[in-house]
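Apart from one protein chain that is not included, each protein chain of the complex appears where it belongs.
Coming up: chain A.
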Amino acid sequence: RDFNERCAQCSEVNWGLTDGGRFYCRSCHNVTERTREVVNTDFITNSRVQTISKGSRKQEKNDGGSEWYVCEGFQLILKKQAEALEALGVCPHMKDEILCNFWRCYLQKSKQAYCNRPAGETVKALSVCESSTDVDSDPERPSLLHLLSVSESEGDLLTDCSFASSMSKVSESTSVYSGSVDGSLYLVKNQKEKLRMTMPMTLSFCYMALLWLREPITLSELLRFVVEGHIPYLNVFQHFPEKMKLCGLDLKIFCVESWPVYEEVFNKMHELAAFLELPRFPDITDSCFLHPDMLCMKYLMEANLPDELHDWTCRVVKKIGIGEVDFLTLTPGNKSTRKVKYDVLAAAVIVVVLKLLFLLDDHYEWLLSDSAEERNKKTTEGGPYFEFKKWYEVVKHSLDVEQKKLDEERAKYLWRCEKPLFYSVKNKSKVLKRRQMVVNLQNQFGKLSDSVRRAEKPNPSSFQLNWSAENTDGSCFHGHSLKGVLQEKCGLLTAMNPDYWLCTVKLCNEKLCGHLAHYREVDFPQTYHFVLRLFSFLLRIQPSYIHDEVCMIEHKLFNKKLYKKLKYNTVLRR
């Protein structure tokens, strides 16, 4: 890789390394006296020398780079993420004690460090990569060619590079290129065994640590902070030190071109917890932020719903036992308990409560609202009654505005950063030229655009929608009373609404199709869809996830009735 002199015998530039560390010409097998240390280490693409790692780090190659392993990269990323979380207010020992220990445990269990690993293993792997004839003889190893030519989702940097196109025959043996020592190996390794580290998994680590510490950040909030840029994720590699050169297959590992998905991060976290053989996590009690009672309060505020609804959410939580410590606390490896999505669960509870009180069948809730309006016109003594219609109008308006803003922000999102990425030296100049052109164009059109691009990210906030009771226009509903929809029966306050409709009569088998139910907007009342949409926006997840949880809660709530009345239609009377 580093040697570009012509062979004295055949004038080719086609070098390999002998075991003794000397260069030999592959064309004519002429062995030179030159050894690696002496050689000029400029990257020249037509030379085909591949350096072999001898298991120990070689510092300070002449191009300013040194050897580094992929897991070092991830370690750096986790460190940066933890620091960012600390800046957001997470307690400081998350980084040094919790996350760090999780990481070390992971490295140990996946045999990347802190264990006895034969250096020979690495050597063998790499020599397989480089040698021209050996690859085909080892049928178990997935083909590197396959790796390079298949781009996962988007046609990306790999196909862009002429490098990939020249990999038509592995026997050409262009070197499998990566800035890190084990980049190529990393992607080839059997994923199932060792739970290979990926960028989304860094967030799983973070979330796991946060959960362990019972910090008041839900997974949906964490992911939102990531998208808003408060937690390094997208182009975090630009914070790698100069010595850690990123190129080739490293790009496939460290560059993300899609936002992390809730389900993916969530599931990986549980896999990870089991893999690390962690014990039962610290208890989630009713004084924890993640407890449904607490989260419901937060979401009720954000959704601009009356505080009085909180009693009802607590009642539902208690009735179906989802406030129990054992239900909420994570025990890794326990396959029988359902994994708890705290945020989605709380939102679903609120939806169920709204259904209980307002039915949400596109009819009854408006009737109730009309009578509340009548009453409010006559008197507001003792505080106004909650009018569903007014609430709907106010919240819908804000939601539409915010959703529109969000959609536009997503469309305007800038994915690239100043540090350019190139697959190999061969396309470095092309990449740099393109980058320069992009910057020029951005300058030119940026001047003509109407919005001032915020140089600073907006301050991270836990609440996305804010409603203040000080607003005199009556747009804050926190203090409104539910008396209009309640009645007293036998000394107890119950809902005036006698009916309830189930989202689904039969739950799907989650293990088979991944969901408890299948949500289609057209099948359900519009008000119900609106409520789902509201929480979908707040949590940045698909409405169907919330719908799933609603189904689950309903089935727990109406368990007995369902057993008895499964044959009959879905409208139940309580």
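Here, a residue touches a chain if its C-beta (ideal position, glycine included) is under 8 Å from a C-beta of that chain, and two chains touch if they have at least 3 such contacts; residues count from 1.
Assume contacts and distances are computed from a predicted model.
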| item | value |
| --- | --- |
| Candidate names "TAF1A polymerase", "Peripherin-2", "GATB amidotransferase" or "25.3 kDa vesicle transport protein"; UniProt protein name, chain not shown | "TAF1A polymerase" |
| Identified contact with the non-displayed chain, of A:E393, A:E408, A:E510 or A:D523 | A:E408 |
| Contact residue for the chain not shown (choose from A:L85, A:M269 or A:V431) | A:V431 |
| Given A:P232, A:P292, A:P306 or A:P543, the one touching the chain that is not displayed | A:P543 |
| Residue touching the undisplayed chain, where the options are A:N440, A:Q487, A:N509 or A:N559 | A:N440 |
| Absent-chain interface as seen on chain A, which is shown | 153-157, 159-160, 257-259, 261, 403, 406-408, 410-416, 431, 434-435, 437-438, 440-442, 444-451, 453, 533, 536, 540-543 |
